[in-house]
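The structure that follows is given in the form of structure tokens.
All protein chains but one are shown in place.
Let's turn to subunit A:
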Amino acid sequence: MRILIIEDDREAASYLTKAFREAGHVADHAADGEDGLAMALDGPYDVLIVDRMLPKKDGLSVIGELRAAGRETPVLILSALGQVDDRVKGLRAGGDDYLPKPYSFSELLARVEVLARRRSSAGAPETVYRVADLELDRLSHRVSRGGEDIILQPREFRLLEYLMKNAGQVVTRTMLLEHVWDYHFDPQTNVIDVHVSRLRSKIDKGFERPLIHTIRGAGYTVRP
């Protein structure tokens, strides 16, 4: 996957390019808004990571002009402005995801990978998600594993749905909180872990091969 990082802080940018390369991706860097926009319009990038406060052209205008030029490249906004209204502003301007600074790289990587995957699988939305012998039917709201029905609470269903939609990708606790509960704050207790472990007890208990995996320091993933 090819990623463009538009970020004026050189140290942060070189840290990011290095980390993305280590994670097996190609990362380019632009140091200001104008260069960034030119590169984004020019090159075939899978995901853009845009800082909001940039020299020459601020991040939101870069995204605005990119969208005006008809480019649908997924954009993750990375910003020190992290309040709810800042996020809303960023997403309205055409960003696809918003991560406030300071961030952890595993959170950023998880979000970028989910964004890129969503892009590649765009098209007709799937109605049935399958991972190994686990099946989730979005229309009939039925979940079964190995042919046996599993009864889930509505919230557990949405949790599993989001995990399976991004099967194979790491999904962080914050992403779950944002997408399943629509909360953008940090609960002091690790409530998400408890919800996932409940879900896990219904999905994986009694089966030889667990499907919900904990990724230490990052989050969760569903994979065979």
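By definition in this document, a contact is a pair of C-beta atoms (placed from the backbone, for glycine too) under 8 Å apart; a residue touches a chain by one contact, two chains touch by 3 or more; residues count from 1.
In this text, contacts and distances are computed from a predicted model.
**Q** Name the absent chain as its UniProt record does, using one of the following: "Acyl-CoA dehydrogenase", "histidine kinase", "Cellobiose transport system substrate-binding protein" or "Hydrogenase".
**A** When "Acyl-CoA dehydrogenase", "histidine kinase", "Cellobiose transport system substrate-binding protein" or "Hydrogenase" are compared with UniProt, the left-out chain turns out to be "histidine kinase".
**Q** Using the touch definition from the top, which of A:Met53, A:Val191 or A:Ile215 touches the missing chain?
**A** Per the contact definition at the top, the residue touching the missing chain is A:Val191.
**Q** Touch as defined at the start, partner being the missing chain; which of A:Glu11, A:Asp42, A:Asp85 or A:Glu208 qualifies?
**A** A:Asp85
**Q** So one chain is hidden, and I want to know which residue out of A:Arg21, A:His141 or A:Arg155 touches that hidden chain in the complete assembly.
**A** Final answer for the missing-chain contact: A:Arg155.
**Q** In the full complex, which residues of subunit A touch the absent chain?
**A** Residues 82-85, 88, 102, 104, 155, 181, 183-189, 191, 194-195, 198, 217 of subunit A touch the chain that is not shown.
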